[in-house]
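Removed from the display is one protein chain of the complex; every other protein chain stays in position.
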Amino acid sequence: MSTLAQLAAETAYTAAEAKNNAAASGAGMAYGLAAIGPGIGIGYLVGQAVQAMARQPESAGTVQTTMFLGIAFTEALALIGFVVFILLKFV
Amino acid sequence: MILGAVHFPPIEDVIEWPAFLFKDSDLLAFNKIALIHFLSLVIPTIVFLVGSRGDGLVPRGARTVAEGVVNFVDTQIIQAAIGHDGRKYMPLLTSFFLFVFFGNITEVIPFFQMPANARMAGPLVLALTAWAMFISVGLRHHGLGYLKEVAFPPGVPKALYLLVTPIEILSTFFVRPFSHAVRLFANMLAGHILLVTFSVLCISVWGASALIIVEIGTFPGLVAFTAFEVGVSLIQAFVFTILAAVYIGGALHPAH
Partner (left out) sequence: MTTLWILAAEGATDTAPPNPVIPVMNELFWAAIFFFALWAMMKFVLLPPIVGAMEKRAATIQSGKDAADAATAALGEARRDHAAALAAARAEAGTIIGAARAAADERRAVLQAEADAEIAEMRRSAQAEIEQARAEALTGMRSDVASLAVGAASVVLGADIDAAAQQNVIDQALSAN
């Protein structure tokens, strides 16, 4: 029986490992899905900003500042996904 | 293979720092993060004090730096977000900008290599201050009507108030401080982990082979991302400050 117990101990799939596996896959999916929306949003935003700057070069300063503001807002959502990733992986 | 030898340090080593003063106190433990906050107080004080010496008609030296910061906050943040009556919030917004900037830029400075804003303490204090500030400004200028104006924005058909009011209350009073803090915190934490990852990769790759050519992908990546993080530090300081200004401006003139 002892060899069986040894074998069982070596190949045991413990609760901690199961939790870590689930956490890893969950974390990866969380951030991956969270990055889709802001990626599209920021791409669209910067494209519109470039168009605005090309149409009216003298407003380029204002447009650039507003662009950074919009990027910060949109990126916040992706970064909340990153926080979820950290929480799942390391907590 | 090489990748098998990558040992990413446990996350606590990267993020948490041991106290080196007042080690045994729970409240007063002074660690690297507290040191960075202390320098965020000391360096602007020294620069501004040295800059205010002498007659200021022709600025030179430290006065140029101080006036550059004040002019930046005045034109790009206050005039852009609040307007002319925002001049009296200049000390608060300048403090936000400088505190966040020094908290961010230490990510790339060799002795520290840790942004103080990658720990939730700094962003939380700053976001709560901005939240308290814009609520108090709204209450002082419009009385209790400020709460009514936020909860029931004008120009909405009566039936939609059922939908709009809970969203507005949640968004203005609960989501704003949270997103304000988390934006800064998550940006800095992500940047820090990115730089740590690239550094660990560089070390592992060199550890596996003695040739320097193996660093061809990892070391330029590390350099590029360090430069990128300098930009992100500046941008996040600017965005934090201008959002605080937008919240205060929205409380001063809520008609939108």
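All chains are identified by letter, namely A and B, in their written order; residue positions are counted from 1 within each chain.
We adopt the following convention: a residue touches a chain if its C-beta (ideal position, glycine included) is under 8 Å from a C-beta of that chain, and two chains touch if they have at least 3 such contacts.
All values reported here derive from a predicted model rather than from experimental measurement.
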Hidden-chain contact residue, picked from the options B:Leu124, B:Leu139 or B:Ile169: B:Leu124
Touching residues (missing chain, whole complex) on chain B: 10-12, 15-16, 19, 25-31, 33-34, 37-38, 40-41, 44-45, 48-49, 51-52, 56-57, 59, 63, 66-67, 70-71, 90-92, 94-95, 98-99, 116, 119-122, 124-126, 129, 185, 189
Footprint left on chain A by the chain that the document does not show: 5, 8-9, 12, 14-17, 83, 86-87, 90-91
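By our rule, only the chains that are shown with their structure count from here on.
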Between chain A and chain B, centroid-to-centroid distance (C-alpha), Å: 20
Chain B residues touching chain A - in the complex, by the definition given at the top: 11, 76, 80, 179, 182-183, 185-187, 189-190, 235-236, 238-239, 242-243
In the complex, chain A residues that touch chain B: 62, 65, 68-69, 72, 75-76, 79-80, 82-83, 86, 89-90
